[in-house]
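See below for the structure under consideration.
Only one protein chain is missing; all other protein chains are in place.
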Amino acid sequence: MTTLDRIKGYRPRQRHLPILATMAMLVAAYLYGASSYTAFGSGQVVLDLFINNAFLLVVAVGMTFVILTGGIDLSVGSVVALSTVVSADLLQNQGWPVFAVIPAVLAIGAALGFGMGVLIQVFEIQPFIATLIGMFFARGLCYTISTQAYSIDDPTVASLAQTQIPLGGELHISIGVVVALVVVAAAAYVLYGTRFGRTVYAIGGNPKSALLMGLNVGRTRISVYTLSGFCSALGGLLLVLYKSSGDPLNGVGLELTAIAAVVIGGTLLTGGSGYVLGTVLGIMVLGIIQTLITFDGTLNSWWTSIITGALLFAFIVLQRLVGRRTT
Amino acid sequence: GGGGAGGGGALTLGFAQVGAESGWRTANTKSIQESAKAAGIELKFSDAQQKQENQIAAIRSYIQQKVKVIAFSPVVESGWDTVLKEAKTANIPVILTDRAVDSPDKSLYKTFLGSDFVAEGKKAGEWLAKEFGSAAGDVSIVELQGTTGSAPANDRKKGFADVIASNPKFKVVASQTGEFTRAKGKEVMEAFLKSQPKIDVLYAHNDDMALGAIEAIEAAGKVPGKDIKIVSVDGVRDALQALADGKINHVVECNPLLGPQLMELVKKVAAGEQVPPRIETTETEFDQAAAKAALPQRQY
Amino acid sequence: MTEPPAILRMSHIRKEFPGVVALDDVSFRMFPGEVHALMGENGAGKSTLIKVLTGVYGVDAGTIELDGSPVAFSGPGEAQRSGVSTVYQEVNLCPNLSVAENICLGKEPRRRGRIDWRETRRRAAALLARLDVEVDVSAELSSCSIAVQQLVAIARALDVDARVLVLDEPTSSLDAGEVEQLLNVVRSLRDQGMAILFVSHFIEQVFAVADRMTVLRNGKLIGEYRTEEITPVDLVTRMIGKELEALEDIEDAGHSRSDLAGAPVFLEAGDVGRKGGVAPFSLDIRAGEVVGLAGLLGSGRTELARLLFGADHADSGSVRIDGAPVSLKTPRTGLDHRIAFCSENRKTEGLVEELTVRENIVLALQASRGWARPIPRKRQEEIAERYIEMLDIRPANAEAKVGDLSGGNQQKVLLARWLITEPRLLILDEPTRGIDIGAKTEIQRLVARLSSEGMAVVFISAELEEVLRLSHRVVVLRDRAVVAVLDNESLTADRVMATMAEGVAR
Partner (left out) sequence: MTKHRLFWPVVALLALLLGDLIVHPAFFAIEFRDGHLYGNLIDILKNGAPLILIAIGMTLVVATRGIDLSVGAVVAISGALACLHISGLGDQNSLGGTLAAVGMALGLALALGVWNGWLVAVLGIQPIIATLILMVAGRGIAQLITGGQIITVNSHPYEWIGSGFTFGLPSAILIALAVFAIAAVLVRRSALGLLVESVGGNPEAGRLAGLRSARLIWLTYVFCALCAGIAGLMISANVHSADGNNAGQFIELDAILAVVIGGTLLTGGRFSLTGSVIGALLIQTLTTTVYALGIAPQAIMLFKAVVVLAVCLLQSPVFRKKLARRRKTAPPPTAVVPEKVEAGV
């Protein structure tokens, strides 16, 4: 059998179709951009997608876990904001060193996530409300710390923030991208290859069955929200690196962007089905839509919204139709 | 499409706008777009929908596109160093409009063109001090703040508070966010009217909230501009109309029409000319007479 | 004779649900190396006892001892770790995961902390092979028929070093061959010293495998018997509290299609088929005729039934009803032509668990009337009351949440839903699944009566005797194709089995 035959004979698995469809559309969108706008074709545009969205990627990875269990986490945007504000406060006002701030912030994020997990699991409050409470709470904490954005002039942060990792040619990425990719890889590994990961899928498939199958549903569910809180805090730290500042208004509406990225990436909101790789693609879709519009540069504000919606529609519907036709 | 950007010929300006959150902002955008056209500058415009991340992404894409000049209205003051350094490395001059950034490294941008929110708050406070200078007894003030955490809200509150602090008879009896919108301004004012026994003055961080509050005051059977004096910031058309009608007493202008000034600067900066590091837009204050005079030409 | 010490002892258990006392002072014990059958009518409390045992529910009173020491499991997980492995009634698996994962979930073989997928698949296949099942273990569970799912659940429970194995109606969807295989496995486990709790409504199975039986009625303990001490008739009498009426009137009917010579043809299917479903087949069904479908597990009976209803869209052939061509595209079109389809999978395709018994019963009728013509509340209640009484649904409360009903009672509710639509063709896919003998007799009698009144019935059951007893003709399927249509004139189970096995009419 020749390689060609093998390629011809390749039939993607049913559940991989949405992902493949999305990937194909991304490539198409990129080629379209490259042929229409100068400088779009330079690889850095793609890398910038990662640089600009590194923090979002980390947040969305946490969200993927939550959504896979059939839950939802609305608190991520606020937790991101809280992390940036706490970092700024600890670094600027309290004079903490960077390497003490990082674990502290991560611990706060995880603790908030844990709290929401307990509300959901132990007190049986619907995830939507429990995390909405978390959203209010974290945002409220931001404001009590500061109603003002302020810069971080810590030299370590500044040097980390401005470090560019060269990839040859004119291309480079940031430290944030490396962190994000490590998180993605770790998440993919956990979801695919560990009992915890499989339990996440099982809960999403049918929580009652998972319980009757003897899985530790309670602990897993709480862990998933803790993990999401942790990822949000980590995303917040990446945002601190990205902007060298803390801002209580950071991440307003971020939860929707993250959810949208996860869902566009093919994960079912009802849980039990989806991949981290899909989430990466979902973020790329949102990012490339924005990049196309920026490169075009002729749209005024409302046309920006309308075209964004239209492109979103095109992506989602094509994805859907491709997925369906080959069924 | 068509590969328009960069290149040698035309002067390209990449402008990263905050969003379209208010009529004021729309007027600002329109002014920039129109004057770019008039000045023969090719404009790459992007709307960040109030998100700093989007603005940074847009600036990065301008760097990729090798525009000649980048200009933007920062969503917030902090957090620009990294991307501005990238612009500097790429040798693209940056102009700030509307708001400043707080970077200590002043070499990251060529100039700042815009208003001073603190000064606006001060002007409102000064008008109040004058208007009630002779009044006997305490003056009860209610304040409608902008979106919590936003720069104009923080600064206009601060400037105002600084001025009235000098006289103990001025008392801010209630201060709440009206989120810069008419609807919230009205809703909050309705609550103030019920919880505060005496209100002499309303200070609103923008005109829209003042306009909303006027309706609440009228619905409560009071006369805006008389029973409760009103001072607000911005100077949009509807507010000047209300001022002319006597429903608002004073408006501090925050001028959105900085397009022509910006294009001048862009040309200079692109040509490598020296420009002053800070340029304040021409801004006035309106009383009733000035409002009547200004109304016919008011575009926004 | 002294008995060995019991491995499990439940004493004076009481469990109440709002409004129902599910268990009232029930004691129960199990010995190693014994199969202990738990018997009782639908709603007697069998599943509840099992759930109490495994910690799904807490007890209101009473104690549970395992190996002489008191236990209170926090849930199935802990029970499993203590050596109590359970297959609950209804399939409780994750439809979104593969067969292999469903079997190994939570105890996957790992290599250096990472799940070893190849080993997982191998182990799953081996466990299934023990039950004589061959399926692609990497297929998604949701693509498997309910019978396969049931076997997967059993395979899962076998994969632990359990001392106590609990099987709650494991055979309800299985056909004779599968049941035999399962019983063999059960016997060999028993011989290895395992204690096995076995629940089934099939009296023969119980007598074939059980060493000891405990009978519950209405949540109360009736007694514990050794199998040798009791006869089937005695057992049934204890279960239902009175003597079972004979089935003779149906059994003697001796159906044949020639009895229906004068009846008009209701539905004619010509070369109807679906790719990946069933191969094109032709079949005509007369008014008043009962057509039984026979076949092994996965032979395509359900698929065929779904095509006749319009639950799936046929991609070849044509259907005529009353001689006029129709296109059955959706369940709705089936319903509009007065065809009813009672699915074998009551949990995912049948009931809306959080709605009440009444609402579930009227659902299909209401759907066919359209939203604008609601069935008056009064009438709904009447209907519900009538069927609750007719099918003996317990608790006899039309406003109870269907999800809270016992499995057999849920099945009756589903049946009631379709009966009230007064269809001209009623398709019953395993209607007697998990139903106790009393109710089963009732349902068979009902089918016989309805057909004698002119209703056409397609009847699917894993129990061949039941099919033969009721049908005028038997359609035999094999490998997703119709291989024979046999007239029930002097048809025997052996002949049907032979046809199923060989694929040609005998």
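To keep things simple, chains are lettered A, B and C as they appear, and every chain counts its residues starting from 1.
As a working rule, a residue touches a chain if its C-beta (ideal position, glycine included) is under 8 Å from a C-beta of that chain, and two chains touch if they have at least 3 such contacts.
A quick note: this is a predicted structure, and the numbers were derived from the prediction, not measured.
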Which chains here would be touched by the one that got left out? A, B, C
May I ask which residue of C:Leu355, C:Leu446 or C:Ala493 touches the chain that does not appear here? C:Leu355
Among A:Leu132, A:Leu254 or A:Leu281, which one touches the chain that has been omitted from the display? A:Leu132
Extract the touching residues of subunit C with respect to the undisplayed chain. 47-48, 51, 55-58, 72-75, 78, 89-90, 92, 311, 330-332, 334-336, 341, 343, 347-355, 359, 362-364, 366-375, 402-407, 410, 417
Give me the subunit B residues in contact with the hidden chain, please. 19-23, 26-27, 29-30, 145, 148-149, 174-177, 179-183, 186-188, 190-192, 194-195, 208, 211-212, 215, 219-221, 236, 238, 300
Absent-chain interface as seen on subunit A, which is shown: 74, 119, 122-126, 128-130, 132-134, 136-137, 139-141, 143-144, 147, 208, 211-212, 217-218, 256, 259-260, 263-264, 268-270, 300-310, 312-313, 316-317, 320, 324
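Here, only the chains that are shown with their structure count from here on.
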Suppose every chain is reduced to the average of its Cα atoms; which one is closest to the average of all protein Cα atoms? A
Kindly indicate the chain pair that has more C-beta pairs in contact than all others. A-B
What chain lies farthest away from subunit C once each centre is taken as the mean of the Cα atoms? B
Taking the mean of the C-alpha atoms as each chain's centre, how many Å separate subunit A from subunit B? 33
Which subunit A residues qualify as touching subunit B in the complex? 35-40, 42, 44-45, 48, 51-52, 56, 142-143, 147-151, 153, 158, 161-162, 239, 242-250, 252-253, 287, 290-291, 293-302, 304-305
Per the touch rule, the subunit C residues reaching subunit A in their complex are 56, 75-77, 79-81, 86, 88, 92-97, 101-102, 105-106, 108, 110, 113-115, 140, 156
Touching subunit C in the complex, subunit A uses residues 15, 189, 192-195, 198-199, 201-202, 204-206, 208-216, 272-273
